[in-house]
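Report on the following structure.
Up next is chain A:
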Amino acid sequence: MSEPVIHTDKLTKRFGDFVAVDALSLTISSGEIFGFLGANGAGKTTAIRMLTGLLAPTSGKATVAGFDLYTGAEGVKRNIGYMSQRFSLYDDLTVRENIRFFAGIYGLTDQAIKEKSRQLLETLKLVAVADTRLASLPLGWKQKLAFSVAILHEPKIVFLDEPTGGVDPVTRRRFWDMIYEASGRGLTIFVTTHYMDEAEYCNRLCIMVDGKVAVLDRPEAMKRHFGVESMNEVFIQLARPHRTE
Partner candidate 1 sequence: MKEAVLIAGVGKRFGEVQVLQEVTLSVGEGELFGFIGADGAGKTTLFRILATLLLPDEGRSEVLGLDVVRSYRDIRKRIGYMPGKFSLYPDLSVEENLRFFASVFGTTVEKNYELIRDIYSQLEPFKTRRAGKLSGGMKQKLALSCALVHRPEVLFLDEPTTGVDAVSRKEFWQMLGRLREQGMTILVSTPYMDEAVLCDRIAFMQEGRMLALDTPTGITTLFRKPLFAIRARETWRLLCALRASSHAASVYAFGSALHYTDNRPAVRADELLVALQADGFTEVSVSVIQPGIEDTFIALMEEKQGSDHV
Partner candidate 2 sequence: MHSFKGFLLKEFYHIFRDRRTAAILFGMPLIQLLLFGFAIRNEIQEVNLGIYDQSHDAVTRQITDKLASSGYFVMTKELHSTKEIEHAFAEGGIAEAIVFEPGFASRMIREGRANVQVLTDGSNPNISKIITGYTGSVLQDYRNTAFKTAEVGVEAVPLMMFNPELKSVNLFVPGLMALILMLVSALMTSISITREKESGTMEVLLVSSLRPVEIIVGKVVPYFLLSFVNVVTVVALASFVFGVPCRGSVTLLMLESLLFIVTALSLGIFISTITSSQQVAMMISLAGLLLPTILLSGFIFPVASMPLPLRMISNLIPAKWYLIIVRGIMLKGTSFGFIWKETLVLAVMGAVLMVASIKKFKTRL
């Protein structure tokens, strides 16, 4: 755990009268797996959009990957990776073409792209299907590829927005293996999920309720604090009384 990769101080986003994210203060270190949870409409998506430089904050301070969110949004974008549930790969391109395309987007040179593609195909054991269209591959492979592509440009941090939604239990766990390995190499992981067992795989968790941080701690400490057995119970206890819409 070294210098913070994400640091926010009272980061706030308003839409008119509505405060979508209210004074979010976080410090996330390099290599940390940080879980970001909350009910629908609790402000998760807005927070992620701010942290990825897609949405300008209303007030508060924030640096991501060493860049200020207000002045260095381009620098932020260059140093982060992003993957969502509907992993942004192209189904009608082959594995190799997908890698090539995304590497190109991140501005890698032709030589680097060739080298990276070769490496990636080997480590992911996708050499045999390199020229197969993505559409015909099993979901688990696509997911692996999507994650690898999201971190192809060696970002400092990767945002995973419900990366395992609708995925079978085995594939889900294989995906978490990849997350652990990447975190071991020093990549910071910022992940959202609706699976509460996955919440327990995170180093630290933040639960958002109505735009505010309701609790931010290690999963074990949270369970101890609420005197319950699982994260699911923590979540339900926290989110329920505040639900007013």
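Selection criteria: all candidates are chains of the complex that A comes from, given by their letters.
Annotations for the structure displayed:
Just so we're on the same page, a residue touches a chain if its C-beta (ideal position, glycine included) is under 8 Å from a C-beta of that chain, and two chains touch if they have at least 3 such contacts; residues count from 1.
These figures come from a predicted structure and were not determined experimentally.
Interface remark: chain A makes contact in this complex with candidate 1 (options 1 or 2, touch as defined above).
Listing the residues of chain A that touch candidate 1 in their complex gives 38-42, 139, 162, 165-171, 173, 176-177, 180, 184, 194-197, 200-201, 219-220, 230-232, 235-236, 239-240, 243, 245.
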